[in-house]
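A single protein chain has been omitted; all remaining protein chains appear in their positions.
Going in written order, the chains are labelled A, B and C, and every chain counts its residues from 1.
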Amino acid sequence: MSEEIIKNIIVREDEDYIVNMGPQHPSTHGVLRLEVCLHGEFVNYLIPHIGYIHRGIEKMSESDTYKQIIHLTDRMDYLSAHMNNEAVCLAVENALGIEVPERVKYIRVILDELTRLASHHLWWSAFGMDLGALTTFFYGMRDREKVLAIFEESFGSRLLHSFNIPGGLMHDVHPNFQKHTMEFVRYFRKKLPEYKQLLTDNIIFHNRTKGIGIMPCETAVAFGVTGPSGRGSGFACDVRKVAPYGVYDKIEFKEILHEEGDSFSRYLVRMEEMEESLNILEHVVDQVPEGDYTARMKPIIKLPEGEYFQRVETARGELGVYIVSDGKKYPYRIKFRSPNFSNLFVLNTLAKGGKIADLVAICGSLDLVIPDIDR
Amino acid sequence: MKNKEELIGFLTRLFPYATIQEGNQYAELFIPADKWHETAQILKSNDSIPFDYLISLTAVDYLTKFTVVYHLESTSTHDFIVVKTDVENREDPQIDTVSDIWITAEFHEREVYDLFGIRFNHHPDLRRFFMEEDDGYPLRKDFKDEINIIELPN
Amino acid sequence: MLLEIFSFSTLTANIDKSLHAWMAPWLAVVTELVIIGIVFLLFYAVLGLFLVYLERKVCAIIQNRIGPNRVGKWGLLQTVADFIKLITKELIPIRNADSFLFNLAPFIVIAASFMAMAAIPFAKGLHAIDLNIGIFYIIAVSSLGVVGILIAGWSSNSKYSLIGAMRSGAQIVSYELSVGLSLLAVVVFAGTMQLSAIVESQANGWWIFKGHIPALIAFIIYLIASTAEINRGPFDLAEAESELTAGFHTEYSGIKFAFFFLAEYINMFIVAAIAATMFFGGWMPFHIGHWDAFNRVMDYIPSVVWFFGKTFFIIYLIMWFKWTFPRLRIDQLLNLEWKYLLPLSLMNIVIIAFVVLMGWYFH
Partner (left out) sequence: MNSVIKYFTSIFKGIRSLWAGMRVTGKYFVSPGEIVTEQYPENRATLKMAEGFKGEVIMPHDENNQHHCTGCGICELNCPNGSIEIITKRIPNEEGKPERVIDKHIYHLSMCTFCELCIKTCPSHALAWGQDFEHAVYDRTKLTKVLNKPGSTLKKEGALL
C-alpha cells in the first residue's frame, strides 16, 4: 500500500521550466518558497523550500523557564496562539499533577474556540482572495475584528496574547467577556449565511475547488496531515475527540468529517467547524463557574525528571509538545510537532499534474502558516 | 483502545528484543538501532494494532548519545506509543530511515539531520532544510555560536 | 424630434466654418485634427483617473470601507496623486529584456484603446469620426491591444509575464468571437454598422427592449465576453495576482505600468460605451413608443447625460462582477467560451435573423 502512496518522488531535468513561487509571492501567505516545475500550465513537480524565518524556538526554549517558553509558542502559529500556549501549559500541569480550577478549563475552551473562529475567518478571507474573490477578504476580516476586540478587551493584545501560564491564566478575564462572546456568537450566526452565498455556493468556486488536489485518507495518514485538512479526507484526527483535554470530554460536539478529500471538502470542513465552534461557544459560555483563575503554583516551576508529550488541536491540526526534563527549571529538550510542517509536504503529491491555478487552490485549502513550519 | 498493561503485553510478545518501559504517560519502547527498520515495518503493518500515523519524530542529545524518539498512533485503535532508538556514535551518527514506511518521516528526518546531524541511511533526499552544509548542528548541546546566541545571565 | 439645442453638431459645424473662413482648407483640417487630438488626450487622462477612483470607491463601499478619503475632498484627488507618484517613479530597466519591444508594448496597448475611442458617439453630433462601419472598426481596433500584451509578456524575460501573456492571448482570441456575434445581433436588428445610425434606430425604444429575449441574451453574452476581453473581473487570468503576481506587467514600473493600468480602465469604458450604444440607445433618451408627452420630457435631459449615465451603469455592473466572484481557471475560461457562450450566441443570431425576418420585434 505504501508504495502507491509515495508519489513524492521528484525527477529533475535540465530543461524544466522552473517558476519560483515565493519567498515573496501573494499566494504563499508568508516566506515560503515553492520551486514549481511547469509544463505549460501544468505542474510537473514542486519542491518546498523552508527556513526563511527559522528562529530556533526549540533552542531558545532550552534556556528559558517554563513560564518564559509560553510567549515563544505564540509566535509559532500566530493564528492559534492560544492553543499553542495551552499545549505547553497542559504539558507542565500534567507533569506536575496539578488540577487547574474548573473556571480555567472552561475559559480555555472558550478561548480555544474563539481563536479557532478567528483563524478560520482569516483562512476564509485569504482563501477567497487566493481564488480572486477579493471581497471575501474584507468580510472575513470584518468578522474576525469582533473576535479580536474580545481578545483585546480581556488580554490587552489581539494576536499574541500570552494569556495562559502553567496552572491557569495570567489574570482573570474582563467582566464583559461572556456577554461579548455571546454577542459575537449571535452576530456571526447572522453573517455565516453570507459566506455561503458569496463563496460556498458559487459555481465558479465549485469549479475551482471540486475534485482539485484529491488526498485519499491513506495519504493523509501517511503524510500526517491533520486538522481540517486531514478531516477533509476522512481522517478522524481531532485531538479534542481522540485525546480530550480541558473540558472537551464534557462537551458534546461533532467531529466534522468529509470523505472526498478535495479542496472543496477541506473548505467545507472548516466552514462547518466554524458553525460547530459557535455551537460549543453557545453551550459553554454560560457554564463558566466562578472561582480562581489560577491554581497555586510555586514561583519557580521544576518538572520532575522524565518525558512528557501533550497533544492539542490547533486551528490547523495536531500540535504536539514533547518535553524532556532533567529536573531543572529549564527543559532539557523541547520539541514542537507543528501541524503545518506535516501539512506542507503533502503539497507535491496533491499539486502534481494539476494546473498552476489549482496549486493556489490547494495551497489555500491546506491553510499553511509559515512561522509554524519553520519554528 | 487498550490500556497500558495490555499494550505493553502486546508489544512484549511482538518484540522480544525490545526493552519496554511503562513511561509516565505512554508505553515506551526501546529498540536497538540495528533492528529499528524491521521493527518499524512490523509496527506499521501488524494486523491487530497498526501504528500507521507517525505523529512526531525527533531526537534528543544526551551528550553521550543521541536518542531518536518516535511518537506513533494507530488511527484505527487510537493506541499511542513512544519508540526510542539510541544512536551511540556521536561523531558520525547514523540510523536507518523510516521514510519508506511513514512518508512524513522523510521531512521530519531531514529536520533532525539539519538540527542534530544524524544521518538517516537510505533517505531519498537528505539535504539540509534551514542551514548551509557546514553550519554545524544547532540543537546539539555542545553547539557554540558566539555571534548569534547571547547567553543571558540567569 | 430631439431638441436641437442639445445637439453638438451646430457647435462643431460653427467651429469648422470659422476655421475655414481664415485658413487654407488643409490647414483647417490639420488644426481640427490637433484640437480633436488634444481634447481626446485630456478626456482620456481625466477619464482614466476618474475610473480608477470610481473603482476604488465602489469596491470600498461593497467591502464596508470608505475608500480613498485623504487627498482632496472625498479623496477625489487620490488618483491624481497616484499618477504623480507613478510618473516620478524610476523606470527599472530589466536585464536580458528585449528593451525595444519592452518599451514599445505599453504604447501599443494604449494606442489600441485610444483608436477605439474615436468612433464612439458621445452625444448627439459629438463624434470624432462617423464611420459607416463603425462597430466593425471598433471590434477590429480594440483587439489590437492583445498584441501589446503579448509583446509585453514576451519581452520582459520573466516567466510569470510569459504565462500571463499566453493566457491573455488565448483568452482574447476566443472571446473576440462572442463579442462580435453578440454585437452582430444588434447589427441585424438595426440593419447598419454605422454607430450614429444604430443610435438613431433606437429613437422609439432601445434595442434591449425592442429586441426583447434575443437582445437580452445577446447583451448578457456581450457583457460576459467583453469583461473577459478586457482582462477584468472574474476573468483577470492574465494578471491573476495570486498565481502570477501581476502577470504580463510584472516587470513594468513607473509610467509604463501606468499606461497598462490606464489602458485597462479605458478599455472598460469603451466596452461599456459600446454596450450602451448598441443595446441602450447610446445618447438617445428613454422613449416609449407613442407616449409623446413622456418622450418630450425625456428629451430635456441632455444627450451627454444619457450617454454617460448608461455607460457608467454598465461600468458599475462590470465592477460589481469583479468584486463578487472568484477567478476562473484558464481551461474553465475557454470552456465557458467554446461550450457555452459561442453556441448560445450562434443560436441567438439564428433566432434574431428569424425574428427580424418575421418582424417579431417592436418597431
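In this section, contacts are C-beta pairs under 8 Å (C-beta built on N, C-alpha and C of every residue); 3 or more make two chains touch, one makes a residue touch a chain.
These numbers come from a predicted model, not from an experiment.
Peer 1: Who touches the missing chain here, C:Ala13, C:Val46 or C:Ile66?
Peer 2: Considering all chains, including the one not shown, the answer is C:Ile66.
Peer 1: Based on the whole complex, identify which of A:Glu99, A:Glu194 or A:Glu259 touches the chain you can't see.
Peer 2: Checking the options A:Glu99, A:Glu194 or A:Glu259, the one contacting the hidden chain is A:Glu194.
Peer 1: For the chain left off this view, which of A:Ile50, A:Ile70, A:Met83 or A:Leu278 is in contact with it?
Peer 2: Considering the complete complex, A:Ile70 is the one touching the chain left out.
Peer 1: Where the complex has a chain not shown, which of A:Gly40, A:Gly156 or A:Gly327 is the residue touching it?
Peer 2: A:Gly156
Peer 1: Touching the absent chain: which residues on chain C qualify?
Peer 2: Chain C touches the missing chain through residues 58, 61-66, 69, 320-321, 323-325, 340.
Peer 1: For review purposes, identify every residue of chain A that touches the missing chain, sorted by number.
Peer 2: Listed in rising order, the touching residues are 64-65, 67-68, 70-72, 135, 138, 141-142, 145, 152-157, 160, 162, 165, 170-171, 174, 194, 197-199, 201-204, 206, 299.
What we mean here is this: only the chains that are shown with their structure count from here on.
Peer 1: When the C-alpha atoms of chain A and chain C are each averaged to a single point, how far apart are the two points in Å?
Peer 2: Each chain reduced to its C-alpha mean, chain A and chain C end up 46 Å apart.
Peer 1: Averaging over Cα atoms per chain, report the distance between chain B and chain C in Å.
Peer 2: A distance of 64 Å separates the two centres.
Peer 1: Within their complex, state which residues of chain B touch chain A.
Peer 2: Residues 23-26, 28, 44, 52-56, 58, 60-61, 69, 71, 73, 75, 78, 80, 82, 100-104, 106-108, 111, 115, 124-125, 129-131, 138-139, 149, 151-152, 154.
Peer 1: Help me check something: in the complex, which residues belonging to chain A touch chain C?
Peer 2: For chain A paired with chain C, touching residues are 17, 19, 25-27, 38, 41, 128-135, 137-139, 142, 198-199, 202, 204-205, 207-208, 355-360.
Peer 1: Spell out the residues on chain A that touch chain B in their complex, using ranges where they run on.
Peer 2: Contact set of chain A toward chain B: 2, 5-6, 8-10, 50-51, 54, 56, 58-59, 63, 94-95, 221-224, 235-237, 242-243, 306-309, 311, 318, 320, 322, 324, 332-333, 335, 337, 341-342, 345, 374.
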